[in-house]
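One protein chain omitted, others in place.
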Amino acid sequence: MEMDIPRIELAGIAPEIALTVAALVILVVHAVLGNRFSTWYLPYLATLGLVVAGALAVIVWDVNDLQLSGMIALDNFATFVKVSLAVFGLLTVWLGRDYLTRDRLEESEFYALVLFAVAGMMLMAAAADLIVMFLALETFSIALYVLVAFKRRSTEAQESAMKYFLLGAFSSAFFLFGIALAYGAVGTTNLYSTGPEADSLFRFASAGPSTDLDLLVLAMGLIIVGLGFKIAAVPFHAWTPDAYQGAPSPVTGFMAAGSKIAGFAALIRVLDAILFPLRWDWRPLVIGIAVLTMIVGSVLAVVQEDVKRMLAYSSIAHAGFVLVGVVAANDRGVSGSLFYLATYGLTVVGSFAVVSILAGPGEHRTRLTDYRGAFYQRPLLAGALTLFLLALAGVPVTSGFVAKLVVFGAAIESGYWWLVVIGVLASAIAAFFYLRVLVVMYMQEPIEGVEPAPSGGWLANGVVAITAATTIVFGLAWGPLIDAAEHARFFVAGG
Amino acid sequence: MPKGYFGQYVTIGIFGLVGLALVVVTLQLARLVRPNVPSPEKYTTYESGIDPIGQGWVHTNVRYYIYALLFVIFDVEAIFLFPWAIVFERLGTQAFIEMIIFIGILALALLYAIRKKVLEWL
Partner (left out) sequence: MRVAPEYYLSLAGLMFVIGVVGALIRRNAIVIFMFVELMLNAVNLAFVTFARMWGHVDGQVLVFFVLVVAAAEVVVGLAIILLISRNRGSSDVDDVNLLRW
């Protein structure tokens, strides 16, 4: 008897395969050669892997397909996220190169872990089955647990890794229980139906009130909780400031950009595409989370004395703003959220690049007081940080302004103008603590007798330059990226 | 043979009892047959001809936890090997190649562990 073996269709996971192969090559080559030779080739290998992955993701643009027995969705939505992730990965690898050589940390494992994490995040965006989504979530989470603990001699890094790990494992158990209940309600974990008789979450949810939905609604709630941890939404945000502060700055930037876009990609696919028919059930929950996230993130950021912690709370607040786009649940909401996540990711990677350089060897100088008079010591870096902070605050002529505009616009289109009012108020509070950093940098004298941190290498400075340029460019000429985000449609059966 | 849901457990129980009886009976039988001439040397713990030193209750260095971790990984790998092995003949070469890749990646991990000197007993 011949068994029905799934056809091998690798186009859907080609980027992930490229990244995994590159990571394995990096690990093995370095393990075999050892440190006898210089390690200049490692970042090149990582760069090559990420560029190939990005290219493999781009070439399937405008393909609308399900692959590997309906496990992988090949659609523009996934492609958009994958390309953004490849860019974040590249910036992280380059920034990491400078950081690791400065602090004399192991290089090969860092690159390999970043590549594994990017692969998991990409899979998360393309998952068309809840169990694949779970595997992807764990793949990138486990890589991130290790990356957070990368400065393993530092007690702070150990502490933040432990907190991140315990809460991460806790949250994935919620996510998983949600999957189990969804499986119990529907009889499958597949999001899209693949055959004539095969059922799917989408079909089940579309069938309407005739079917028994209670279990599915409960499952949905648990899945939102699980993903809420990953995107750092209040009240599931407790790990964020600790993990962000203790992790190496390049990793923090990568977490803020990559983990967020991957988590949101899954959340948007599940809520806005699959469970769209149940939107009246999940909207109250998500609106509550969004309001809490925006307010708590903005308010608590004000009292922070550590720049990394402040940026962590700011990233929580930004998760709230993106959730406004998710709540809108219309086409503009989806494309707006994608645009927001992509531009926010570039900006936040850039800000952590500046933090990484200014913190100096061992990353001892991340307090707000360490930034006193930074403008007079490092005018270019301080200028770039100013730009990033203005973008995070949503000031016009930066990408952050455009992003907030599209997301809030989408919410108004859906009739949630009061949610937008809360969002604007939260942005106003948020602007205060960004200004606080600027005041410290421009209006205060540097502390006497303290040497400024050594300047960063050309790679780190390059990352700052690139992200600063994109922050400006997408603030002035947002057309192409918005266009791409608007074409980032979900898979449509028979479409 | 007992039937039904719990009947199957009875079968297993009988098997267990027979197995236990086999061990007890043979050991007792040996005790009846053999000569019994004890001497102090015979009561010492056998350690390759070396006299044992100290207590049997010693701490193992915590660094060997990596062995346990590696064991867990390869133990879990078997989860995927068993279903694959059962339907192997019907799956054809494609599944064989897939499993080769799977084990190959794990072998790379083992190679990495060896190169990083975590498997050297100190």
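Which chain is which? They are A and B, in the order written, and residues in each are numbered from 1.
In this text, a residue touches a chain if its C-beta (ideal position, glycine included) is under 8 Å from a C-beta of that chain, and two chains touch if they have at least 3 such contacts.
From a predicted model like this one, the values you see are computed outputs, not experimental measurements.
> Among B:29, B:69, B:101 or B:114, choose the residue that contacts the chain missing from this document, as touch is defined above.
Residue touching the chain left out of view: B:69.
> Quick one: which of B:4, B:19 or B:38 touches the chain that's been left out?
B:4
> In the full complex, which of A:11, A:48, A:63 or A:135 touches the chain missing from this view?
Here the residue in touch with the unshown chain is A:135.
> Considering the complete complex, identify which of A:74, A:161 or A:307 is in touch with the unshown chain.
Reading the full complex, the residue touching the unseen chain is A:161.
> Mind listing the chain A residues that contact the chain we can't see here?
Touching the missing chain: residues 131, 134-135, 138, 142, 145-146, 149, 152, 155-156, 158-163, 165-166, 169-170, 172-174, 176-177, 179-181, 183-184, 187-189, 241-242, 245-246, 300, 303-304, 309.
> Pick out the residues on chain B that sit against the missing chain.
These residues of chain B touch the chain that is not shown: 4-6, 62, 65, 69, 72-73, 75-76, 79-80, 83.
We take it that only the chains that are shown with their structure count from here on.
> Could you put a whole-Å number on the gap between the CA centroids of chain A and chain B?
43
> Quick one: in the complex, what on chain A touches chain B?
1-3, 5, 8, 24, 27-28, 31-32, 34
> What part of chain B is in contact with chain A in the complex they form?
Listed in rising order, the residues of chain B that touch chain A are 87, 90-92, 94-95, 105, 108, 111-112, 115-116.
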